[in-house]
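For this depiction, one protein chain was excluded, whereas all remaining protein chains were kept in their positions.
Chain naming follows the written order as A and B, and within any one chain the residues start at number 1.
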Amino acid sequence: MMTKHNSRRTLAVLAALALPFSMAACSSGGSTPAASTGASGGSADNGSKLTMWVRSATDDFSTRLVAEYNKTHKNQVALTVIPNDNYLQKVGTAAGANQLPDILAADVVYSPNYTSQGLYVDISDRVAALSYADKLAPSHLAAGSWEGKLYAVPHKLDSSVMYYNKDLFKAAGLDPEKPPTTFDEVLTDARAITALGNGTYGFAIGGNCGGCGVYTMFPYAWAAGEDVLSADGKTATFDTPAFKEIFSLYKTMWDEKLVPANGKEEDGSTWQNAFIAGTIGIFPQGSPIAGDLLKQSTFDWGVTSLMAPDGSATSTFVGGDVAGITKSSKNVDAAWNFLEWTLSEDAQVEIIAKNGDLPGRLDLTGNKYTATDPRLKFIADGLVNGKTPFALPFGDLFNNPNGPWVAMMRGAIFGDNPDQAITDRQAKIQAGLDAANK
Amino acid sequence: MTRTLTPVAEPASRRPPRGSRSALSRRPLTGMLFVAPTALIVLVLFLIPLGILVFMSFTDYPLLASPTLNGIDNYLAIPKDDLFLGAIKFTLVYTAVTTVVIFLVSFVLVAISNSTRRFSKVYRTAYFLPYVVGTAAASLMWFINFDQVVGIYNELLLRVGLIKEPFAFLGSATPAFWSVIVMVVWKFVGFQVLILLVGLQSVPRELYEAAEIDGASRVQRLRYITVPYLTPTLALLLILSVTGSLLAFDQFLILTKGGPDNSTISLVYAIYNTAFQSFDLGRAAALSIVLLAALILLNGVQLRLLRRRDS
Partner (left out) sequence: MSTRTTVRSSTASVSFHLVSGALAIAFLFPLIWAVINSLKTPEEANQAPPTLFPHTFSLGNFQTLMTYGSGLPIYFWNSILVSGLTVVGTVVVCVLGGYGFARFDFWGKKQLFLAVVAILMVPYATILLPLYIMLGKLGLQNSLVGLSLVLIMFQLPFGTLMMRNSFESVPRELEEAALVDGCSNVGALRHISLRMVAPGVVTVSLFAFLASWNEFLAPLIFLNDASKFTLPIMLVNVRSGSYGAVDYGALQAGVVMAMVPALALYLVLQRYYVSGLLNGALKS
């Protein structure tokens, strides 16, 4: 069902990885300045001082990785965490002055902007030389590649799913072992849980948060077999039956007050608080909050997949970050040593998976840590069905709180004429894609 | 003669006659030495960067790639820029409302703060304190305080019984607009109060005493002593307030994100969006230059008007 997720770009990259390593062989001496061709395959732990930037969403995750690397290597990485909202501005300013750090992480939906502008050094051959090259998360390889060359590897993976509160299910007389599998069931369950009263709600929406919408609503449409955005990022299709059903579900939730009243203003900053506090029945969100959920002990929770409206299939938004070596770096081999290490089984399992995060390698999704909690295993297994949308102006069209996607969401959920809202903004989104690809 | 900007600076009518140049003003070289540090900073950190900005405005400059010259295309595109044009009206309304409200509130607070009654120092400190919090932190605090579920304002109103259901402060255009105004007045009025107090310090107490002896009424004293002496301070505050509001940005970025439904997009927010959401630095530079020119023009007119009234 979900075979389409390997976009054409991914296929191109995978093909490139499978090529004979002729280039790499020529420059293995390491004397060639790596940045000039990017083809040298060296990996050096020679006491270099490296710098790395990440956005604050991956703060704890990146700090753990870097701390462990610094403890076990001669190279030392200095990590700088930049607030999410200012990351592009910071990177943009520094790129203009060639002041980028050695290693730069990027949100997967923004990384095409970086790869297409040549911010990164080509690491196709270095990655191809890895024994597990074909096991790296394909969504992230796609995000890290441009025109057949690979510039970045998976840094952090996350995946959107549907959480539910088992205690509230029980209280509402629902079977806590039977999460909803279709939109009808989602709605019925949400009604039953809201009926409990006392400040509980069946569902929660981030009605003023473009990123929240993309992350949790695109997968419904993907599961229904729709592309939403074409693989080349040039065509948008929201004017579809699936999206009408998706928005109609959310509109019903809003009109019947099955969601907290702040759903209309929720810009993402307090979106998950209510679910973690135990007052929401069903909550589409991502793997990163699993850690918070494990820490709390006030209620029992379960997880299921985001489904097509009729329940015929499931899908997920594979988000997160990729990391690459920038053209400003004078220590390409040392920087690669760090990136290579982050992909090693040791780092992937003992640091990443141990803390409840998803590994960036598909061959490691089943590990001793996911084995202990079936919910984590469930989330990791779902990655196979995942997709990462691609569009050059993704941030401008979808994450931008003043962009056409937020307007579409709000028009279709809170407005009086959902169809009109969808048609109008569909045109705006398409115009934005056309302008960026002309 | 030497200045067109004088009204900002001096209570002209109370100064010794202009024609007689003092011993000090006849030493231009010494004067230049005093302003040399200012001039150096202005040149290196303002005028040259401004020049770079002007250059950028004539280029096609995607945030992450290098700029290529494209003539006046960026300026020609402005009349078709809906985001920016829409922001003009909103910003003007916002500026007018904020300025009027801040001035009115500040007069009340200055009257309290400048009083000789007990606790007036305490009150003054209270009014000023919000100013010490950074705009970013303040906006986020208010964003959460305004929230319908976790916010304290709704919780208090519900407990007191003033409302039955949580009110969506930021949910629709008009309440969101006024919510921003309340936050801005709370945050910035203390600044204005303090500057006015400093201005009041410069009024010689003897004048009041003499006026009292002459039997001048309170209103007369205000009209003929306080206001003339405060004019330069008021002019400074007016310029700061109008310019600051026309350039308002942080509070919208954090509190409303330009919403709900794009109802609170200010000019600088639109420029910021152009640069860092749409990656169009050239266009953003052109918009900045246009805005800068408009502000200089506006403030020039403002100063001329103030000066005419003053003389």
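The rule is simple: contacts are C-beta pairs under 8 Å (C-beta built on N, C-alpha and C of every residue); 3 or more make two chains touch, one makes a residue touch a chain.
Small disclaimer: the values here were computed from a predicted structure and weren't measured.
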Contact residue for the chain not shown (choose from B:G86, B:P130 or B:P228): B:P130
Positions on chain A contacted by the hidden chain, ascending: 51, 56-57, 59, 63, 78-86, 89-90, 92-94, 96-97, 99, 101, 158, 199, 206, 209, 211-212, 215, 268-274, 277, 279, 285-286, 288-289
Residue by residue, what part of chain B touches the chain that was omitted? 2-5, 8-11, 15-16, 21-39, 41-42, 44-53, 56, 108-109, 112, 115, 117, 119-138, 140-142, 144-145, 149-152, 155, 186, 190-191, 194-195, 197-198, 201-202, 204-205, 232-233, 236, 239-240, 243-244, 247, 249, 267-268, 271-272, 275-276, 281, 284-285, 287-288, 291-292, 295-296, 299
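In this text, only the chains that are shown with their structure count from here on.
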Calculate how many whole Å lie between the centre of chain A and the centre of chain B, each centre taken as the average of the chain's C-alpha atoms. 41
Chain A-touching residues of chain B, taken from the complex the two chains share: 62-66, 83, 140, 143-144, 147-150, 165-166, 168, 170-171, 253, 257-262, 265, 273, 275-279, 281
Touching chain B in the complex: which residues of chain A? 85, 88-89, 91-92, 95-96, 113-114, 117-119, 208, 260-262, 264-265, 267, 269-270, 273-274, 393, 395-396, 400-403, 406-407, 410
